[in-house]
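Quick notes on the structure that follows.
All protein chains of the complex are present and in place, except for one that has been dropped.
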Amino acid sequence: MEDFSLRHDARQPAGGARKMAIVGVVASGNLEVLVERVVPERECLVEIRTTAEGFGAVWNAVVADFVDRYSPGGLKFSINDGGARPDTVSLRLAQAVRLMEVEQ
Amino acid sequence: MTLDEILASMFPAGHDVKNDEGVVYGSGSLRSGGLALVVGVADRLPLGVDDAIILSAHVLRSIARDSGPILVVVDSDSQRMSKRDELLGLNEFLAHLGKCLIYADSHGRPTIGLLYGHTAAGAFLSTALATRVLVGLPGATPVVMDLPSMSKVTKLSLEVLEEKAKSTPVFAPGLENLAQTGAVHVIWDAGVPLVDQLETLLASLPDIDDGRGLLGKQRGGRPKAYEIAERVRGLGLQSR
Amino acid sequence: MATWQLEREARDARVQAGSAVAKGKIVEARDATRLLEAIVRPGDRVCLEGDNQKQADLLSAALLSVDVAKVNNLHMVQSGVVLPEHLDVFERGVAKKLDFAYSGPQSARIATMLFGGKIELGAVHTYLELFARYFIDLTPNVALVAAVSADRDGNLYTGPNTEDTPTVVEATAFKDGVVVAQVNQIVDKVPRVDIPADRVHFIVEADKRFFVEPLFTRDPAAITEGQILTAMLAIKGIYGPYGVQRLNHGIGFSTAAIELLLPTYGEKLGLKGKVATHFALNPHPALIPAIESGWVKQIHSFGSEVGMENYIRARSDIYFTGADGSLRSNRAYCQTAGLYACDMFIGSTLQIDLQGNSSTVTTSRIAGFGGAPNMGADARGRRHPSEPWLKAGQEADPDGHVLLRRGRKLVVQIGETFGDKNVPLFVEKLDALELAEKLNLDLAPVMIYGDDVTHIVTEEGIANLLLCRSSDEREQAIRGIAGYTDVGRGRDLGQVQRLRERGVIRRPEDLGINPLDADRSILAARSIKDIVHWSGGLYEPPSKFRNW
Partner (left out) sequence: MSTTSMQAAIAPAALTSWYEASARTRVRLLLDPESFMEFVGPEKREVSPHLKVFDLPEQFDDGILVGHGSLGGSSVLIAAQEGSFMGGAFGEVHGAKLTGLLRAARDIGSMPVLILFDTGGVRLQEANAGELAIAEIMRAVIEARSAGAKVIGLIGGRAGCYGGGGLIAGCCSALAVSEQGRIAVSGPEVIETNRGVEEFDSRDRALVWRTMGGKHRRLLGAADAFVDDTIQAFRDAALVLLEQVGGFELSTLTNEQVRLEARLRDFGSCADAVDIWTAEGVADAGAVPALPVNQFIAVADHVRRISHDTR
């Protein structure tokens, strides 16, 4: 297992008012993303635990693109990863942001 | 200890317990008076539909007819693994046996499991683990699942599993490991007449409430189960 | 006086030798090895059928058991190396040299044996190419084929899996070779004559039915959101704009996803009747919902598919069927159809390099090519116009003379940037090159050459290589849709942005597709059972695909 934590500045706060959401499951090639509105609204924090070791550079690139595209300010993402592919990671992150925008 | 030795040591005043090809039933005279129903599995029998239905019949008949504690003696294999048993709904037969024992326990017939040999998986759940108090005898070898099957399911090699089994009580087979989780309440001393230990137990039977979670916490084998269950129970009560 | 009929005499001598173990043309199964010892000579070219689906398994076992003193050093010329016995004959010394096209389940072992020098490799072909060589320089001396039934004269009924048989028999029988057929049963009258009796010399009644692999069944339950996204991109970004009506699909999950999105997503885009009407395609179960929804007009097939028999029979408007009602497939004709009469091939691969060359060869697997190089190549001899063909030609050469400009076949590679076990689809250098260097091959086993590929589709978008004007642009277009692979992360951001502005690269958002819409709920069928329902109970999937 490998753990790391990525902190980014965000252009603007994420939409919606929901406090917490969760998407995905931990399975081979899949991941769960728990998202909570708990960090300052111009920041974004992504904490990752993954079974696939040695992919730090890819995680960095995926998360940087994600923050650039969605500007998820104020959100903390906690990821349990079962070795998902980068496209799956991007998809789950996007799904998590969208869930936070849905009225509860 | 063999089943005969155990029964002799536990019921010096006599018993009529029969072992019918691994299916055990009968009764024993307690030193403190009255009879105990004895049911169980011996000779490492794999517990299948045909055996479970006999045992549950004995328990049900005794509930309607007798009084006194119920002793469940166990030296079984796993559940019987066969097409026929599954075809006929083995899960119902094993659950039914477990239900009968649990029902009896809460209706004046306290249940005591006596694990003196092997047991595993579904056979374990429907017999020894369905009692109020589970007693282990030294030399008992319970396993939840055998390592080759475990290897197939977890896709970890047998060697890795054997290595981990040495250091990891929560998954490793064995009486001591199970005792740590709270599954086995007490391990008797084979050097002391069992009748003494049985009478001591009967004289101070634990409360009917399932205390295995707290036991596992106190013994360190299950660090979280008790508290999680209590928290959920508390939240559930608030939803009333 | 010169003798001009030596081969015929030799053939007659072989047949006569074989007749010693036959009653008329009929040979008992237990005598099959003796028959082969009588009719096969050392060094013969032998076609042991050997298709990608059906297998003359009894005859392969018989060939494996021959006395190596009598039969040895054979040159196997067969399209499919599928059964373990197909390679065991090399281990035993029965055979020495191999020319083939496809090796699916034996791909790892064939690689090992090639590296170990156990097999002398002629070449890896595409089907049509190997069939062509049957008539020029790889004509079999002996063909060992499989059929469903035979009559006592030797007329053969192949059933739905006709596949390679007519081609193999034609090349063998008409050039003085010997044809042996294993059949599931001998009957008084065959349901239809697929191979006339005068081309068949011996018949062996097998004790069990010949093996057929259900190779084209993709369980919709295994289709991922990523595959659905690539399928949506392909439908909206290629099928629609080019108006592709005549096409071939590969066998991967992405194209299965396309088949299952036609009646839902395709319908929503208003494409019904405008695209995907005529196929050169095996009877894919995944296409049933589109057929039942009225999308598909006609399908010609290379082979059949286990479980599809009754459905095909009941849908003769769609499929080619014989007088008996069952499917008539033919690999050679269907490959020809794919080459000349289809405007698009779309399929997946294991590796794509920076120029778009693709290969399914890895250093540990030689899977062969099957039909992909043929489907996935421009037919230089093509002369008839069609809208997609002309439009692709125009994109490739906008300044050319309208009346002299060649059209282009659309050759689309579709896949996710990372495949199984996170192995990247895009590489700097193909494993095929490494293999060619290691084995001293004259030619690297490239499945589809980059200059034939017109589009690459991944979850990151579509690269239209027709619009690239230099090899540098081509490389950046490919890097631009290679996602987070090393190749993708090596892209030039500025150049990729410019390619995107020109429409060379189109991202999902450029096509109005939200990746979050790529949900399994839009598949017309999400399980094999759903497909059975679509078929009205006519499709009968093999047990291994069931969960009921």
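As written, the chains take the letters A, B and C, and residue 1 is the first residue of each chain.
Basically, contacts are C-beta pairs under 8 Å (C-beta built on N, C-alpha and C of every residue); 3 or more make two chains touch, one makes a residue touch a chain.
Treat the numbers as computed from the prediction; the structure is a model and nothing was measured.
Student: So which shown chains sit in contact with the chain we cannot see?
Tutor: A, B, C
Student: Using the touch definition from the top, which of B:17, B:71, B:114 or B:130 touches the missing chain?
Tutor: B:130
Student: Looking at the whole complex, which of B:8, B:88, B:186 or B:202 touches the chain that is not displayed?
Tutor: Touches the omitted chain: B:88.
Student: Name, in rising order, the residues on subunit A that touch the hidden chain in the full complex.
Tutor: Contact residues on subunit A toward the absent chain are 1, 20, 22, 25-27, 30, 32, 34, 36, 49-51, 78, 80-82, 98-99, 101-102, 104.
Student: Touching the hidden chain in the full complex, which residues of subunit B are there? Just list them.
Tutor: Given the touch definition above, subunit B has residues 49-50, 53, 56-57, 60, 63-64, 79, 81-96, 98-100, 102-103, 106-107, 121-122, 124-126, 129-130, 144-145, 148-150, 152-154, 156, 164, 168-172, 177-178, 180-183, 210, 212-213, 216, 221-226, 228-237, 239-240 touching the missing chain.
Student: Touching the absent chain: which residues on subunit C qualify?
Tutor: 221, 514, 516-517, 519-522, 526-527, 529, 532-533, 537, 543-548
Keep in mind that, in the parts below, only the chains that are shown with their structure count from here on.
Student: How many angstrom lie between the centres of subunit A and subunit C, each centre taken as the mean Cα position?
Tutor: Roughly 41 Å, centre to centre.
Student: Report the inter-centroid distance (CA atoms only) between subunit A and subunit B in whole Å.
Tutor: Taking the average C-alpha coordinate of subunit A and of subunit B, the gap between them is 46 Å.
Student: So which bits of subunit A are touching at least two other chains?
Tutor: If we look for residues of subunit A contacting two or more partner chains, we find none.
Student: Mind pulling the subunit B residues that touch 2 or more other chains?
Tutor: none
Student: Using the touch definition from the top, list the residues of subunit A that touch subunit C in their complex.
Tutor: Those in contact with subunit C are residues 52, 57-58, 61-62, 83, 85-88, 90-91, 94-95, 98.
Student: For a test of understanding, state which residues of subunit C touch subunit A in their complex under the given definition.
Tutor: So the residues of subunit C touching subunit A come out as 225-226, 416-418, 422, 459-460, 483-484, 489, 515-516, 518.
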